[in-house]
Each structure stands twice: as C-alpha cells, then as structure tokens.
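Missing here is one protein chain; the remaining ones are kept as they sit in the complex.
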Amino acid sequence: MMGEDVFRLDGNGAAGVLQEIFAVEMTTASCTCEGCGRVSPVGALHLYGGAMGSVLRCPSCEALVLCITSGPRGHFIELRGIMRV
Amino acid sequence: MRASPIRWLSAEVLQIAAETPRVKTIRLAVPGWRKHLPGQHVDVRLTAEDGYQAQRSYSIASPPEEDGIALTVERLEDGEVSTFLTGELRAGDQIELRGPLGGYFTWTVERGGPLALVAGGSGVVPLMAMVRHRAAQASRIPMHLLCSWRSADDVIYRDELALLAARGDGLDVTHTLTRGAPAGWRGYTRRIDREMLLEILTGPDARPIAYVCGPTPMVESTATLLVSLGHAPERIWTERFGPTGGGS
Partner (left out) sequence: MITRGFKSTRLRGDPSRVPPGQYVTNDFPVLSAGPTPRTPLDAWSFGLRDVHEKELATWRWKDLLALPSSTVTVDIHCVTKWSKLDTQWKGVTIDALLEAAGLAPPTPYLTAFCDGGYTTNLALEDLLDGRGLVAYEYDAAPIEPEHGGPARLLVPHLYFWKSSKWVRGLAFMEDNEPGFWETHGYHLRGDPWKEERYAGD
C-alpha cells in the first residue's frame, strides 16, 4: 500500500461510463492484472482521475488495468491484462 | 450476455423529506425505469442555463419492491450538486439521471447470508436498500448492520431501523458515534475497530457476506480488519464514497 489515498474511489464509480461504452454491466467483469496477476472484479479496482477520466488500477500493485477518457471526439479506452465479461 | 445500454432518463421529483438537518430523501418517478438491485446507484446530471454541467453518483435507498426510486442525499459543504438537491430542488421538478448502475455492489435474498453490513455515514444508503428489500421479502436471513456516525444528530433511518430490528426476525442494528454522544447513549462511542467487528458481526466460520460502504479511509480500514479477522476477501464487497463520503 502506498499510504492512505482518501480521494480514491473504486470501480463502482466508473459504472456509468463503462455501461455507456460497453452497453453491458461491467463492474462484475473480472480483470487479471498484467503486473501481478491478481484477479479482481472491476468494482474492486482502485479508481482515480476524477473529472479527467477513469483510471482503474489493480488494488494489489496499482498497475494500470483500464483507462477511459471521454471528449468531444469520442472515448479513449486503454485496457491492459485480460478482462472477462 | 444481454446488452443493457443505458441512457439518460428524465425523472420527476415526487417528494422531498428531511432525514436530518443536512440529509434529505428525494422520491422520484422515473418513466422507463428498469428495476434495480439493492445496492445499485444512479448518476444524476444537472445542466445550468449557460450549459454548465455537473454529474454525481447517488445510491438508491429504496428497494426494488417499491415503485420509483428514492435517493438519500447528504449536503456537503461546497458541494454544488448536493447543495442543489437538498436546497433548491422541489417537488414537480425534473432531473436527469441514468441507471440503475453497478452490479458488483448488490445483494438480493437469493444470494443468502448471513450478512455483515458496515456503513460509514451516508454509506448506509445502499445498505438500507438491502435492509428494506430483505424486509419486503419477509426474509429471515441473519443480517447485522453496523453504522458509524459522527454524532447522534447525523444518524439517518434511526427509527425505521429500530422498528425493523424490533421484529426479531434476524436483523440486528448497532450504531457507533465517533465524535461524542448525548447523555443516555448506550451504544459505542468510537471508530470502528477490530473488537467492535468481533462483537457485532457474525464470525468468519459462518462465512458471512460482507458489504462495506462509506468514506474511502473507513472502507479500506474496515475491509483490512475483516480480512485480519479471518473473513475471506472474496466475500467482502466494498464501495468507496471518496474523502467526504458522498457525492458533492
């Protein structure tokens, strides 16, 4: 743990944008972290980024799992590791 | 895998009622609403005349057995959305929302129990939907709810929870106050700690399903404590509300 991060949320906070893009419920999707191999549901990932975007990280090692930003020209989506929906 | 695209819906405010000086419950009629699961939330989007938009998430307080939805909103200092929802908003107004959202932090009676629910402040809202759903289903699944509040004035749903617990059907409710208690208070008066969780919640041998919701530090420390007490991490579900514990 890198110390208390009072501002962090979790994958529940990204439920809206995820369902907007993928058109299915995503917080129960399971992700295998590319960094440490831990398997987590999206709802348990650490969420950062605030209004800039959804940066979802592995709750064990904080490696990036999923990053979504939304702008006038569409959504940018980065996915690392494997996700099962 | 069934596609469930979501779209913004226009909801009508039916009623606004105060729970405490800073907390209100807003009842809404939502045409086109897809029935929700206890624990789910909505995104609320407000648009000003100049085009300025603000969006926040709010947990649904009502069970799926009721028509429409209820949102319980705490007014946060400097919170532009919560200040509007608990202040200016009135019955008859329309607000935009989308949902229901979030399948991860949900419980229905089909999942079974026993249940260990731990709430910090407004984190009780999604758990209340679970409590109300259990009552509406006349379930006897053992459910222990532990709520942490700053002071007695902050406690929401107090009477309803007391009434439901008095039925003796397996629901137990415990409150702890972290910043001082009124005269005659017989409950806990400290932050949630290992001893309190040991005393209140079903032990890990019964393999309870735990739901923890509230401010981020409280959720993380509680989840860590539950694991240290022997609860299986995969039976602990968490929802973090951020530093202040609610959508500002």
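Residue numbering begins at 1 within each chain, and the chains themselves are lettered A and B in the order written.
Methods note: a residue touches a chain if its C-beta (ideal position, glycine included) is under 8 Å from a C-beta of that chain, and two chains touch if they have at least 3 such contacts.
Treat the numbers as computed from the prediction; the structure is a model and nothing was measured.
Colleague: Quick one: which shown chains sit in contact with the chain that's not drawn?
Modeller: A, B
Colleague: Have a look at B:Glu88, B:Glu110 or B:Asp205 and name the one touching the chain we're not showing.
Modeller: B:Glu88
Colleague: Take the complete complex as the reference. Which residues in chain B touch the chain that isn't displayed?
Modeller: Residue positions of chain B that touch the missing chain: 8, 10, 46-50, 52, 54, 78, 80, 83-84, 88-89, 93-96.
Colleague: Spell out, residue by residue, where the missing chain touches chain A.
Modeller: Listed in rising order, the touching residues are 2-3, 5-8, 46, 48-53, 55, 57, 62, 67, 69, 71-76, 78.
Operating definition for what follows: only the chains that are shown with their structure count from here on.
Colleague: Rounded to the nearest whole Å, what is the centre-to-centre distance of chain A and chain B, using the mean of the C-alpha atoms as each centre?
Modeller: 22
Colleague: Using the touch rule from the top, collect the residues of chain A that touch chain B in their complex.
Modeller: 4-13, 15-16, 19-20, 23-25, 27-28, 41-44, 47, 85
Colleague: For chain B, which residues are in contact with chain A within the complex?
Modeller: That would be residues 1-6, 41, 43, 57, 98-99, 101-105, 215-217, 220, 237-243 of chain B.
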